[in-house]
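First comes the structure, then the notes that go with it.
Other chains dropped; remaining ones untouched in position.
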Amino acid sequence: MALASGVRVPARALLRPWALLWGTTLGRREPAAGGGGDGERRFGSQRVLVEPDAAAGVAVMKFRNPPVNSLSLELLTELVISLEKLENDKTFRGVILTSDCPRVFSAGLDLTEMCGRNPAHYAEYWKAMQELWLRTYLSSLVLVAAINGACPAGGCVIALACDYRVLADNPKYRIGLNETLLGIIAPFWVKDAYVNTIGHRAAEQALQLGLLFPPAEALQVGLVDQVAPEDQVLSTALSEMARWLAIPDHARQLTKNMMRKATADRLLRQRDADIQNFVSFICRDSIQKSLQVYLEKLRQRKG
Amino acid sequence: MALASGVRVPARALLRPWALLWGTTLGRREPAAGGGGDGERRFGSQRVLVEPDAAAGVAVMKFRNPPVNSLSLELLTELVISLEKLENDKTFRGVILTSDCPRVFSAGLDLTEMCGRNPAHYAEYWKAMQELWLRTYLSSLVLVAAINGACPAGGCVIALACDYRVLADNPKYRIGLNETLLGIIAPFWVKDAYVNTIGHRAAEQALQLGLLFPPAEALQVGLVDQVAPEDQVLSTALSEMARWLAIPDHARQLTKNMMRKATADRLLRQRDADIQNFVSFICRDSIQKSLQVYLEKLRQRKG
């Protein structure tokens, strides 16, 4: 792929819809910085940092795909693998999902995965996104999102898959599905989860208008369950986790499955068709041109 | 038809359930008064006044079927035709639906279309009601209801089909589906839309009790999205329209369809059966007698 690596996206770009919707991979091939020093307490992959607390049965999983945790194919893959490992390790009963990048939880899909590639790549990419969704939405672990930054589009999708959402009380950290602002639409299974979370009417309006909710409004509409001071998001998520871990796992898991199975099954029944829809949409000339324009704008901002 | 034309319904009748449910056609054959003078800015039909703002891409569509905008077969037909015209005219992206009659948005179904006619007429009438519903509910245009008067039964059905509802802040302007008060029931597709808008529990209670909500309660339950001072309903609706028109049409239309298609499809699959249900219900002796009693009461009120 021809995109230069090392292109930086300034923080202010995070407030633009096109930056918020699609995290870019402009910087994604940089090796994840930092991380050493306390290696014995941490594990995980290059882009997913896992901090286990075996005694509590809880792991904190931090997204580290600077600058904006765009959901590149690599990040999606590493998230699925990390989650799978934790699910298969009886030590763990719950996972906190949070960001290691300042000011952004995840900016969503990776623009560069969707532009200038071939259909097979698009199909692989979308399948990975579906896979992350299914893994998180149906996880047998308790998943709590500690949303410590902006959370648009794909970031919101990950948050919706969790059992509980805590959002940092910073008006810049908005959350929502803002796809329409860019001329695209959310997939039906994300729409289903949105309806399950905030109800049909609120979802209808929020999806059409591409609304991004600041913390107070996100709480009111039910998109997040709690708002916490920015420096207490993780501790709040951990306290909440303790409430969920007080419930016998087996009964909680069966109940979660009972609540979510019908929604997940709708995707499972139409998974290939959903991939084909995505690929044919992305392959349109008009969409490819739009994506190239967005990428160019992002690059020009690096100055 | 034997009904005398020119029978007037006093304004106070609007507050009686039987008047609010079914607008009467007692006055409907009067030619629509007024309307001239600014012909170059307006178009539309006899009962539907359309005021276009081509620059903004918005048209204001006013119901003019005095005294209470009862949904006669003629009004239903003209509404569908006017909407179709606007949908086919690329100039327009949004429509405000409002009333040209004082104190009432629409009183709902037309009693006289449902009484003393033959089954073929009832079938034609109900099909026209379905058609208006499907046209509005699935419209590719942004529809905003500027509800400037009482909005029971069929009036509420039209409002429910819109994308956004602004209600005038006058406690007399109540909105809801009050069919049970008259011994009849809302069709299943209206029930579905009610559930989509205010949720299952609120719809269950409101439908069984035939609740008409005053503005503050309508806002709280989510039946309207905004309440505005009576003289600012239209301007509020226009401001809101601007927010919706800021979204790319194609993405907004696809999203709207994704949200509403399942509900509309339920009616489409059972459209003929729904017509047969209506006709056989209306043809019952007991219902015909009730309707005649209502009509007689309305006539005696003209005093």
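In order of appearance the chains are A and B, and numbering begins at 1 in each one.
Rule of thumb we're sticking to: contacts are C-beta pairs under 8 Å (C-beta built on N, C-alpha and C of every residue); 3 or more make two chains touch, one makes a residue touch a chain.
Just so you know, these numbers come straight off a predicted model, no measurement behind them.
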{"item": "Total identical subunits in the assembly as filed, 2 in place", "value": "3"}
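In this text, only the chains that are shown with their structure count from here on.
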{"item": "Between chain A and its twin chain B, rotation from the CA superposition, multiple of 5 degrees", "value": "120"}
{"item": "Rounded Å distance between chain A and chain B, as computed from the means of their C-alpha atoms", "value": "42"}
{"item": "Chain B residues within the chain A interface of the complex", "value": "163-164, 195-199, 222, 225, 243-244, 247-248, 250-252, 254-256, 258-260"}
{"item": "Chain A residues touching chain B - in the complex, by the definition given at the top", "value": "179-186, 188, 191, 199-201, 203-205, 207-210"}
